[in-house]
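Excluded from the complex is one protein chain; the other protein chains are retained at their positions.
Let's look at chain A:
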Amino acid sequence: MQFMLLFSRQGKLRLQKWYVPLSDKEKKKITRELVQTVLARKPKMCSFLEWRDLKIVYKRYASLYFCCAIEDQDNELITLEIIHRYVELLDKYFGSVCELDIIFNFEKAYFILDEFLLGGEVQETSKKNVLKAIEQADLLQESGESRSPISIL
């Protein structure tokens, strides 16, 4: 994967993760143009786009667009599933996730994304492992443990 962007229906960026080295200027340009292109698509249309020399896969969940750019040889359908899996992870963590959750806790959204996709490749194919780490956080949190657990080791 080359990059993933999350943006609202008004075109406001909520999350951006780039897996290829690009200058800031280029990133801004791509973001701006791509957001416009995707927002212009009608609801019944294909989830795949060929934009410039990239393949774009996008899906809308409620008010948020998830948009990924993939390489030529990558499988478009599986990228849709990558997006879906990420949404499932977010949903499980936040409990019926909504856009507000992602806005106000975007650093956590990044942490979950980094645990799932590393360097643009799917890292963990077992949902249980990723979620267990995150679920137990709440248990630990309730038990009032807020110190670094170095002592456990």
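General observations
The rule is simple: a residue touches a chain if its C-beta (ideal position, glycine included) is under 8 Å from a C-beta of that chain, and two chains touch if they have at least 3 such contacts; residues count from 1.
One rule holds in what follows: contacts and distances are computed from a predicted model.
For the chain of the complex excluded from view, the name given in UniProt is "AP-4 complex subunit epsilon-1" [choices: "AP-4 complex subunit epsilon-1", "5'-nucleotidase, cytosolic IAa", "thioredoxin-disulfide reductase (NADPH)" or "C2H2-type domain-containing protein"].
Touch with the chain that is not drawn comes from one residue among A:30, A:49 or A:70, which is A:49. Within the complete assembly, residues 12-17, 21-23, 28, 42, 44-53, 73, 75-78, 80-82, 84-85, 94-96, 100-101, 103-108, 110-111, 114, 118-119, 121-129, 132-142, 145-146, 148-150, 152-153 of chain A touch the chain that is not shown.
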